[in-house]
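Incomplete set of chains, arranged as in the complex.
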Amino acid sequence: MKQAMSPEEIKAKKPYLDWSLSEAEYDYISQQLLGRLPNYTETGLFSAMWSEHCSYKKSKPVLRLFPNKNARVLQGPGEGAGVVDIDDGQAVVFKAESHNHPTTVEPYQGAATGIGGILRDIFSMGARPVASLDSLHFGELTDAQTKMKVTGTVRGIGDYGNCMGIPTVAGETTFDPCYQGNVLCNAMSVGLMDQKDLQKGKAAGIGNAVMYVGAKTGRDGIHGATFASADFSDENATQRSAVQVGDPFMEKLLLEACLEVITKHPDWLVGIQDMGAAGIVSSSAEMASEGHSGMELDLDLVPQREAGMSAYEIMLSESQERMLLCVNKGHEEDVKKVFDFYDLEAVTIGRITAGHQYVLHHDGEVVCDIPVSSLTDDVLEESSEEQKPARIVAAEQAPAWQPHITDVEATLRSLLQQSTVADKSSLYQQYDSQVRTNTVVGPGSDAGVIRVRGTHKGLAMTTDGNGRFVYLSPKVGGQIALVEAVCNIIASGAEPLAITDCLNYGDPNDPEIFWELHQSVQGMAEACRVFDTPVISGNVSLYNENNGQAIHPTPMVGMVGLVKNLDHVIPSFVQQPGDRVYLVGQTGDDYAGSELQKMLQGEISGTLADFDLEPVRDYLHRLLKLMQAGKVASAHDLSEGGLGVALSETLFKTDLGMDLDLRHLTADQFFSETPGRLVVTVPAEFAADFESTMGGDAAMVGTVTNSHWLQARLANAEINQNVSELQQLWEEALPCQLKSKD
Amino acid sequence: MKIAVIVFPGSNCDIDIYEALHTVCGADVDYVFHKQESLAGYDAVMLPGGFSYGDYLRAGAIARFAPVMGAVVEMARAGKPVFGTCNGFQILTEAGLLPGSLKRNDSQQFVCKTVPLEVVSNRTLFTSQYQEHERIALPIAHADGSYYADRETLDRLEAHHQVVFRYAEENPNGSLRNIAGICNERGNVLGMMPHPERAVEEILGSTDGLRLFKSLLANGSVKVEE
Amino acid sequence: MTKVRIFVTYKPSVFDPQGDTIKKTIHNLGHDEVKDVQVGKFFDVTVEGTGDQVDATVKEIADQLLVNFNMETYTYQVMEEHQ
């Protein structure tokens, strides 16, 4: 296949600018790295590999702030997924990935292939995916387009995960106008493995085979990586070419075949990696780089679905359900037999070579001959300008907003119907949350809990992020994202292990946005250190903008915790009449960015108060000890809507009520969103123990009752609400808003 | 008694049935791959849930042609216990071992939740340990679970006590006459949309499905006469 | 070589929730002039041979695989035929 342009024409016409490679980068490549002009194929490879999505050239300096080690971390960032020791020779493997742009353009396939991609990351490490989570952020449910995006996205996640037979056990769904033109779809997968099966994406050993397995390569998703790294406008939306179709059935077979090779035939395999963004080029170059090897591939051998694909198209295609293996010389046929059994293709497309060159043959020509490291390691890191946003400077001068609630009951009822607060079961019911019969706690609780079959251990998992807080005060907002995840994990009775993240932001070339990124990562990193939850994997999604309007900075935290004894999994709803109700943590006047403010003002404003992480950690650890000792009946953390909403949620789906003395709180404070708080119920017999351990960090506020009423006295108001009625409002809100008028 | 759990490409509840029978009930169970043509030596066969062949075309439509299906049909004809849940039920109808079909849910959405059921008949190998008209609750997880058959077929099913499970409160998928599970006339082939294998351990929230497997094991290698 | 388009629909007596939902959505989008929507699938099948041979193949694959006669029916139409 002829090159579409000569090197000289490329230099003159600069097509790479459309592929998001800058002129400075192009010059650096030709003058410093190659000492000649790159040809068309090479230019394409550089533009994909040097995109933000593959190279993290802008975000790297910021990502270095994250801690990523502790005694349990077996594999930190840099591989398909991070790996954490969970004792007994076992490990948990997890990672999150964003698929925001594809989901915005084509919700169903975008979300589906998002799940497909993250699952491949997990099984490429040698782990079997055991659970998925999804963090979704949409615009307000006011227009038909957004409703269709919600239904399409949820259906896409469901169809892919359900078909794979991997339960989706938790997630989050929020709604805010800032996501109207740019949906966030972050998917997280959690896998389980024996530590001895740990794999790396490595290619080494001169003469060893590079094998391509799985689906054929087509022209779909070409330039997906650069597409994901460039911002959006309605103009782009009509070009719409970078969408791939997922085939979960194929992926299920691929998963089984790969795990069979990895776990049963470790002597055949040198390394394995999935083909994600930038397809063959990124997987092969990264594997060669990791193994300090050279590599030579013959593109004519790549299984192709369409005739006449150019080298450039073959290398950059993002066709789904494909993996790359490095196989010890002599075992190519053995590997092929395993894939044959699953009716999958497995083809040797190249070899490991001496030296460090990356050489591609196509149609009898050498179409690429460059050092491996020029693609993977020599990327020009970009320093970015940053500037504190004017809105934050202004907000710091302005007086804090106070709600002045007069009708606390009506406020509670309205809050329960806000789309972000309302029951999400109509969405997550579309996910199989129980397949493989390990789900101890499914969606609808603080964290999902999966048992580790054959042991008495479990894994708790959650995703959390609140763009509103980060928008108002990026650093505190970053801390809160982590604290909320910790609270959700601890509320289920688990010990936080580590996190993955998706950093979703606008255009980093805007100094204010880069500042938000930098500050919020600092906040997260600080909190990670305090809670000893290192960042073991993650993903950056920049350029989340629509027609120049950026989303709220929305870092998503995906956390996994270890349940040491499944007998002590803590439910999020009340258990027994007579149990004591405690409010753990202090409540302040924290309304900036709250659901209450959004509801009453129509927009958010203000700045967040700084808070001390260490005291929160200390009382949460004491609470966890009490849980592990079997002294806590239920726990639920406070998030959107504050205490009022949390109390209601602990009563839903039970036939119990509460009688509470909250005279130390005002009606306003009933909905304040001070972070780090939980509602905990404790059997009366353990009340004394609980109080002596928790001291001033927990306040006894009442008891669980037999009547299905939420009754509370506040400093300046009273609440007397039938729980069934509250539950109905909460349950019906979302389906009603989603259903188009008919 | 030796039981085969069939693994089709795309099956994903195979392990759930296997574990329910093997780990929870202590039964003698094997996975049998779809390419195997014989089921010699097995006394019962289980078709698990999942998405065989991606459920492309229609749920269960392609699995019916798998090499192992000839042997499954033989087992059914021989009066040995044949059980299908979810995708297994869909395959049994596509293979003609049970009447009717499973259509897309009325909501057109996949639905995963626990629903109340009535045990309509305990006169099968699989339900003998339940009370007739007993209320139980089992998880469902499907997009194509709306049972459809023409009126005569439905009347015949009722007349011959072939309706084994019915949705007891809400009907989650639009299935006719609230049918959740049916058996053949001889009572040795049972298909149902709910997943009893997901309700066999307290830690998973319910044990309402356990007696289905216990019934099967208690009835041992019973062969139902024609 | 013959290219045949095989249309599969629910029998008229079988309720099709999909068509119904799409109609409602179309109305919500403001197109009240749309009075009815029915949904079906089609298979474009390229078969070696022509005429009766092709008819026989179409009938067999429809009977065996493509159509579930409990609830579906089909029709087909030859789109292209080359000797």
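Going by the order they are written in, the chains are A, B and C; count residues from 1 in each one.
By definition in this document, contacts are C-beta pairs under 8 Å (C-beta built on N, C-alpha and C of every residue); 3 or more make two chains touch, one makes a residue touch a chain.
Values in this document were obtained by computation on a predicted structure and should not be read as measured data.
Enquirer: Assuming the shown chains are one of each kind, how would you write the subunit formula for the complete complex in this file?
Expert: Each shown chain stands for its kind; the full complex totals A x1, B x1, C x2.
Everything below uses one rule, namely that only the chains that are shown with their structure count from here on.
Enquirer: When B-C is set beside A-B, which has more C-beta pairs in contact?
Expert: A-B
Enquirer: If you average the CA atoms of chain A and of chain C, how many Å lie between those two points?
Expert: So the centre of chain A lies 41 Å away from the centre of chain C.
Enquirer: How far is the middle of chain B from the middle of chain C, if each middle is the mean of its Cα atoms, in Å?
Expert: For chain B versus chain C, the centre distance works out to 30 Å.
Enquirer: Where the centres are mean C-alpha positions, what is the separation of chain A from chain B, in Å?
Expert: Computed value for the inter-centroid distance: 36 Å.
Enquirer: Mark out which residues of chain B touch at least two other chains, giving numbers and ranges.
Expert: Residues: none.
Enquirer: Specify, in ascending order, the residues of chain A that touch 2 or more different other chains.
Expert: As it turns out, chain A has no residue touching two or more other chains.
Enquirer: If we count contacts the way the header does, which residues on chain B are in touch with chain A in the complex?
Expert: 9-13, 15-16, 19-20, 49-51, 53-56, 109-113, 139, 141, 143, 195, 197-198, 200-201, 203-204
Enquirer: Considering only the defined contacts, which chain B positions touch chain C in the complex?
Expert: So the residues of chain B touching chain C come out as 57-58, 61-62, 65, 93-94, 100-101, 103-108, 148-150, 174.
Enquirer: What residues of chain C sit close enough to touch chain B in their complex?
Expert: 13-15, 17-18, 21, 65-66, 68, 70-71
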